[in-house]
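Up next, subunit A:
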Amino acid sequence: MLEVRGLTAGYQGGDVIRDIGFHVDEGEAVMIIGSNGAGKTSLFRAVLGLLQPSSGDVVFQDEGIGGLAAQRIARLGISFVPAERHLFPRMTVQDNLALGAYPNRPDPTTMKVVLDLFPRLAERRRQHAGTMSGGEQQMLAVGRALMSEPRLLVLDEPTTGLAPKLAAEAYQALRALKENGLTILVAEQQVPLAMALSDRGYVLENGVISKEGTSADLAKDPDVRRSYLGIA
Partner candidate 1 sequence: MIANLLDGIVLGLQFGLLAGGLTLVYGLGGVLNLAYGQMAVLSAMAVVLSMEAGLAPIPAVAVGLVAGGLLGLLLDLTILRPVYRLQGEARVLLSLLLTLGMAFMVDGFLTWRYPTKALTLRIGGGPVEILGVRMVRGGVVASVITILVLSGLLIFFRKTTLGRAIRSVIEDEQGARLVGIDPQRMLRLILVLTGVLAALVAVTRSLVTPVAVTAGFELTVSALIVTVVGGLGSVGGAIFAGILLGIISTFAASSIGTVLSLIILLLAAAVTILIRPSGLLGVKE
Partner candidate 2 sequence: MIEDYTEGTGTAVVGGTEQRASRSLVALLWPIALVGALLSLIPLWLGDSRVMMGVAVLGLTFACYAVGFNLIFGSTGQLFLCVGALAGIGGYGSAILADRVGLPLLLSILLATLASSVFGGLLSWIAVRRSLGVIFTGIITLIFSLVFGNLLLGAAGVTGGDGGFHIQAGADTFLRQTIPPYYLMLALVLIFLLTHGLLRRSHIGWAFRALRDDEVAAELAGVNVALYRVTAAVIGAAMLGLAGSLFALTEGTISPTTYGFAQVDVETMVLLAFGGIGTLFGPVLGAAVFTVINELIQDLGQLRLLVYGALIIALFLWVPRGIIPTMGDLIRRRNE
């Protein structure tokens, strides 16, 4: 479904990610794990058109999308939930969700699915997004991303700033989405949570992919256990 080959990108100071290759198949959940500063955010920004790649290919459903503007990629069926969420703070929950369906009017069925998934959002439909708690904002960000009925949902560190209980809840919601057939790509520092969700994973270290495998295999890998699972 999504295939990335030889992707290199960075800022003026130099390349942050180099020669990255990975793929996500239909119906899969794939995780990209790595420590802070490993390049996860830059990788996603480059894949999703927020950062111009200097070389490499990004193919989504047999169509090259490398270097396309973020808004065009969004309309092709990839929804991205960035770590900073980028909600519209002075607009209501409802308006935030409605804009997720842009340029179409929000589909009532989809809206119902989203509100059923996150009942808290239903309670706060008329509240301004900027006045909500971190956990609620995260739900709203995921909800907004789902409104366009994406083929692929990409999340960058969805647990940023969340208490452990809320982080676990967020992953429960993601698991429910996966069981409904949604393809998910997630970057995460809280590796155990991501591991429980995903089928496969990649380890990103200093801007390059150092390991890949099924989540089960990665969980057995001594390096991964030491560095990311805190098990000696």
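Going forward, contacts are C-beta pairs under 8 Å (C-beta built on N, C-alpha and C of every residue); 3 or more make two chains touch, one makes a residue touch a chain; residues count from 1.
The set was built so that all candidates are chains of the complex that A comes from, given by their letters.
Since this is a predicted model, take the numbers as computed values, not measurements.
*Asks:* State which numbered option touches subunit A in this complex: 1 or 2.
*Replies:* Answer for subunit A: candidate 1.
*Asks:* Which positions of subunit A touch candidate 1 when the two form their complex?
*Replies:* Listed in rising order, the residues are 48, 50, 69-72, 74-75, 79-80, 82, 85-91, 95, 98-100, 102-105, 144-145, 148.
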